[in-house]
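The block that comes next holds chain A.
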Amino acid sequence: MKKVYARPAYCMNCHLCEVNCIVAHSRSHDVFRAYKRENLRGTGRVIVEEKLPLSVAVQCRHCTDPACVAGCISGAMVKDPATGIVYCQEDKCVGCWTCVASCPFGAIRPGEKNGRPLPLKCDLCREEGEPACVAGCPNRALVFEERRAGA
Partner candidate 1 sequence: MLREGDYRIPSGCAISGFINKDGSRIDGSSIIQSIALMQERSNGLGGGFAAYGIYPEYKDYYALHLLFEDKISRNQVEELIKDNFYIEAEDRIPTRHVRAISKAPLLWRYFVTPRVSKIHESQETEENFMTQLVMRINAQVNGAYVVSSGKNMGAFKGVGYPEDIGEFFRLDEYQAYSWIAHGRFPTNTPGWWGGAHPFTLLDWSVVHNGEVSSYGANRRFLEMYDYKITLQTDTEVIAYAVDLLVRRHKLPLELAARVLAAPFWQEIDRLPARERDLYTRLRVVYGSLLLNGPFSIIVGFSGGIMALNDRLKLRPLVAASKGNTLYVASEEAAIREICPEVEEVWYPRGGEPVIGRLEEEAQCRLSA
Partner candidate 2 sequence: MPTLSLMPPEFSVLRDENKCIKCLACARQCGFDAQKYDAEDDRLYTIDANCVNCQRCVSICPVGALTIYKNPPPMRPNAYWSEGHLRNIIKQAETGGVLLTGMGNDQPFPSYFDRLLLNASQVTNPSIDPLREPMELRTYLGSRTEPVTLQEGQDEKTRTPLVPLETPIMFSAMSYGSISHEAFESLARAAKEFGTMFNTGEGGLPEDLYQYADHAVVQVASGRFGVHTGYLNAGRIIEIKIGQGAKPGIGGHLPGEKINAAVSATRMIPEGTDALSPAPHHDIYSIEDLKQLVFTLKEATRYQKPVSVKVSAVHNVAAIASGIARAGADIITVDGFRGGTGAAPTMIRDHVGIPIELAIAAVDQRLREEGIRNQVSLVAAGGFRSSADVVKAIALGADAVYIGTAALIALGCHLCQKCYTGKCSWGIATQDPYKTRRLNPEIGAERLYNLLRGWSHEIKEMLGGMGINSIESLRGNRLHLRGVGLNEVELKLLGVKHAGEAI
């Protein structure tokens, strides 16, 4: 499946992937509303990890056999058999954060939406063509592509 891959050589630590992710996952899809009305600052589903000068954007790897799906106690976390995307069915989540604890990449963070618990994780912008982080990366440090296993 097509996944988001980081190219650390070109990651310049601007964190605009986080901004674009937040806007894409906001109600308004508007940067000012997302930050100033919806208060979504810090809720990016992609996180830039820094060890300067190196930095790299990290997000869900959409594993073949995802530990988060296996561990989910409410059946909220699923892997779409058609697309391979691992995502959370928001209405089923009970906020136990087993997914957060079980993710080997630390790509899930606890969050909330409208007073309900919500794991913050990449869903590859399911409804869009290209994930917002990739589309908005100013240095092509993120790519969305199909790679062979082990490649």
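Behind the choice of candidates: all candidates are chains of the complex that A comes from, given by their letters.
Convention: a contact is a pair of C-beta atoms (placed from the backbone, for glycine too) under 8 Å apart; a residue touches a chain by one contact, two chains touch by 3 or more; residues count from 1.
Quantities reported herein were computed from a predicted structural model and do not represent experimental measurements.
By the touch rule above, chain A in this complex touches candidate 2 out of 1 or 2.
Every residue of chain A that touches candidate 2 in the complex is listed here, in rising order: 9-16, 18-20, 31-32, 35-36, 41, 52-53, 138-141.
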